[in-house]
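Data block below; observations after.
With one protein chain removed, the remaining protein chains of the complex are shown where they sit.
For clarity, chains are labelled A, B and C in written order, and residue numbers in each chain start from 1.
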Amino acid sequence: MVITDPVYFIALPLLTAFLLPLFGKIYKPLIGIIPGLVFAFLAYISFDLYLNLVPGKPIIIQMAGWAPPWGINLVFSEFSGLIVTLITFLAFLVWVYSYNFKKVGFDNSKKYFTLLMLMVAGSIGVVLTGDIFNMFVFLEITAIYSYGLTAFYKGRDSAEAAFKYLLLGSLSSVFILLAILLLYKQVGTLNMADIAVKAQSIDPKMKSIIAILFFVGLGIEAEMFPMNGWVPDAYSQAPGPVAASFAGMLAKSGIYALIRVFYTVLEVKGVFDLLLIMGLLTIIFAEFSAMRQKHLRRMLAYSSIGQMGLIMVAFSFNTKAGIFAGLFLMFNHAIIKTLLFLSSGFLTYSTKQKKIRDLDGFGKIMPFTSLMFGLGAFAIVGLPPFSGFWGKLNMLVATADSNLYFVIALILLVAVVEIVYYFKVIGRLYFRQQHKDVEVHNPTWNAILAMSILAIVIIGVGIYPDLITDYLTKATNELFDKAGYIHSVLPNLSLN
Amino acid sequence: MTNIEIILTIVSLVLLIIAGFFAVLKKDLIHAVVATSVISLVLSLMFYLLQAPDVALTEAAIGIALSTIIFIITVRNTKRFEDK
Amino acid sequence: MKKVVVIGSLGVIVYYLLSAFVAIPFGADIIKGVKEFYLQKSPDDLKVANVVTSIVVNFRGFDTLGEVTVLFLASTALGSILYHRRSQHSGLNPQRTSVEASAIVQTGAKIIFPFTVILGAYIFIHGHLTPGGGFQGGAIIATGFLLMLISYRKFFIKHNALTWIEAIAGSTFVILGLFGLIYAKNHDFLENFLPAGKLNDLLSGGIIGIIYIAVGFKVGAEITGILDTLLTVKETGLDPEEN
Partner (left out) sequence: MQEFLTYSIYGTAFFLMLLGLYAVLMKKNLVKIVIGLTVLDSGLNLLFVAVGYISGGTAPIFSPAVVGKHVIMTDPVPQALVLTAIVIGFGVTAVALALVVRLYRKHNTTNIDEIKNLKW
């Protein structure tokens, strides 16, 4: 069983990242090839582990030979395993897409791949770890990755965006550290399951202060309103595949941390109401901002924030249907937004100002990329037969279950808004005369491959949603079953 | 804590507050950077008093020396004075 | 006006936080938790005298791997942020200081430099016995290099060497951890698989000492790289590439 240890998800990318400069010295093309092999291997073992997971028996890995309350542990369960599988799969596709990105003006590939490996390790670490401080360390890795890669391109406003994000990220880490310190001093442990057991005895006032600190700190990472001023800047300034990795992997690990802390570690009354309100505000703010955007990337970024808000609302119901819908939305958001960002990478690269009105008539000159973008847009607004439809449908069902009818009205309204601004772009792509001075950069074969795989997944799940519903249900059960999580991490614990 | 340690602690706390004010309010950035270095120095003493020699050493090496120097390099590469 | 609002709201937040923290009296030993276990197991099982070291490298060794990664990430990100194509500046060598430091500074730096490096090495080699360890030792070594960098205009760091040290030290950490999967008793990542030795001996603690030495090398190389990148930034004027 050595070969399928979850610790490889973190150890291997780190090892490769450390050694990558040396590989480059031996033989240059290795810089591009080795990460691909590693990502392929990780994707393979994550699928393997996930499909062979016995329900109710998550894989618990202890570090350095110390059982969970004392050492750090990794938990590969139905829920965390699902997210890890998603991340490794997307990481592999992002690699396929950017393998010879040099052809479209992307030098400095050694640093790019090193940073990408570290980010994958970091976001998988956030998802897998069973230790609250360890989670903070990995969140910090993903944060520094985003500061560095947001400022990757010169000559744009990238440094401003990165600096803005850096300030907010530092504040968020201060909040998280304060929360961890208070929590440690109350329960004397940092293990999440152990905290969950002992948290019942914390004074409620103290508990609510800890919860608010976590809420603010993790909310910044999960792109929650009003702490998400950095998102549109970061998404629009970063290179295409990097923006895709933000949406597909970073945002996922941020929201995972938020969910895990409030579902498993700390049970605080009222926090889900807060999450519902903030989620709704996030949706309203983001979708109406997206409508006013002139830049394609900024529009996509605001739309992405809106999706995150929808996911928060879904999780705030604290019901099984809600979690299921939230997981479906997370899956959709990861896959579809990655496709949208990857295809928009080539669209905006061919325009000078990256504005939406520069895209007139691209449907004729860049048929494949436009098709992919159109497909992504149809999927994200929730039209059948794409996977986005099922996500939205489940969301509506879950909302109806919780008797929140005004939320249903809001979701439908937002869907209309989404249709308006996405179709505006599609209209320009297909039904306008093209401008004269466009310099077309057609996608390379590997980019076509990456986008096609994503499109196949979107259509496949759209036509036959049972492909994933089974796994999502299992993940839902795992997340909802707090006692089961505690019991599997701390088997010797006698629950009084 | 013995009496002398308590006195040292209180003196350090006062110094920390004064240096903090200097760091935030000084218009000359080099002075402000030196004030942050003083914060680190006093903090390192405090850590020693609080029986955390490991942290004291880290703060000494990173806070006093390296952090300060990267600030000074940056100030040299940009502007020295904060305008109004 | 804005100032008053900001300070007022910050004051309220801090007041609440402070009230939460005051509930934990200073110096009181109120919690029983993992620390008892660490204080007992570190000298008994791991034979590591410095409990902070055994927590940093063994009990919570995974954090330290993340921490090393953060520094590595910071130095890589720094490189990519301040990166400029060499070809455009091929005419001029990167310049550091506009004036040469005085002879006294130069001689002083030359004398102090080896001692600084030895002190740093001492600190990370004795990380499991005395206060300090890889991070502190590495930082001190970097300070030594910094001294040379600012006093000699022509003292250039060999980037090749830095890359090699970083790569080898970093992979030593991970590979030692992976060896734990095969050779150690419980087959865990980062588990000690070497004999633990005797408490307070230099050769005690098994892989803990080795890992801290690797951390020391890696941190030293990374911080030196960060300083070097920041120092060789072109000094004045706007970068032609930026506009």
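Keep this in mind: a contact is a pair of C-beta atoms (placed from the backbone, for glycine too) under 8 Å apart; a residue touches a chain by one contact, two chains touch by 3 or more.
As the structure is a prediction and not an experimental result, all values here were calculated from the model.
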{"item": "Omitted chain - touching chains that are shown", "value": "A, B, C"}
{"item": "Residues of chain C in contact with the chain not shown", "value": "2-3, 6-7, 10-11, 14, 17-18, 21-22, 24-29, 34-35, 38-39, 42-43, 49-52, 55-56, 60, 63-64, 66-67, 70-71, 73-75, 77-78, 81-82, 129-131, 135, 199-200, 219, 226, 229-230, 233-234, 238-239, 242-243"}
{"item": "Interface residues of chain A (partner: the chain not displayed)", "value": "133, 137, 140, 144, 147-148, 151, 157, 159-164, 166-167, 169-171, 173-174, 177-178, 180-181, 184-185, 190, 229, 233"}
{"item": "Residues of chain B (touch criterion as defined above) contacting the omitted chain", "value": "1, 6, 9-10, 13, 16-17, 20-21, 23-24, 29, 32-33, 36, 39-40, 43, 46-47, 50-55, 58-59, 62-63, 66-67, 70-71, 73-75, 77-79, 82-83"}
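Following the convention adopted for this analysis, only the chains that are shown with their structure count from here on.
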{"item": "Gap in Å, rounded to a whole number, between the CA centres of chain C and chain B", "value": "19"}
{"item": "Gap in Å, rounded to a whole number, between the CA centres of chain C and chain A", "value": "30"}
{"item": "Gap in Å, rounded to a whole number, between the CA centres of chain B and chain A", "value": "38"}
{"item": "Shared-contact residues (touching 2 or more other chains) in chain A", "value": "none"}
{"item": "Where chain C touches two or more other chains at once, by residue number", "value": "none"}
{"item": "Complex contact set, residues of chain C against chain A", "value": "16-17, 20-21, 23-24, 30-35, 37-38, 41, 58-63, 65-67, 69-70, 72-74, 76-81, 83-85, 160, 163-164, 166-167, 170-171, 174-175, 177-178, 180-182, 184-192, 239, 241-243"}
{"item": "Chain B contact footprint on chain C (complex, rising order)", "value": "27, 50, 52-53, 123, 131-133, 135-136, 139-140, 142-143, 146, 223, 226-227, 230-231, 233, 235-236"}
{"item": "Chain C-touching residues of chain B, taken from the complex the two chains share", "value": "1, 52-54, 56-58, 60-62, 65-66, 69-70, 73-74, 76-77"}
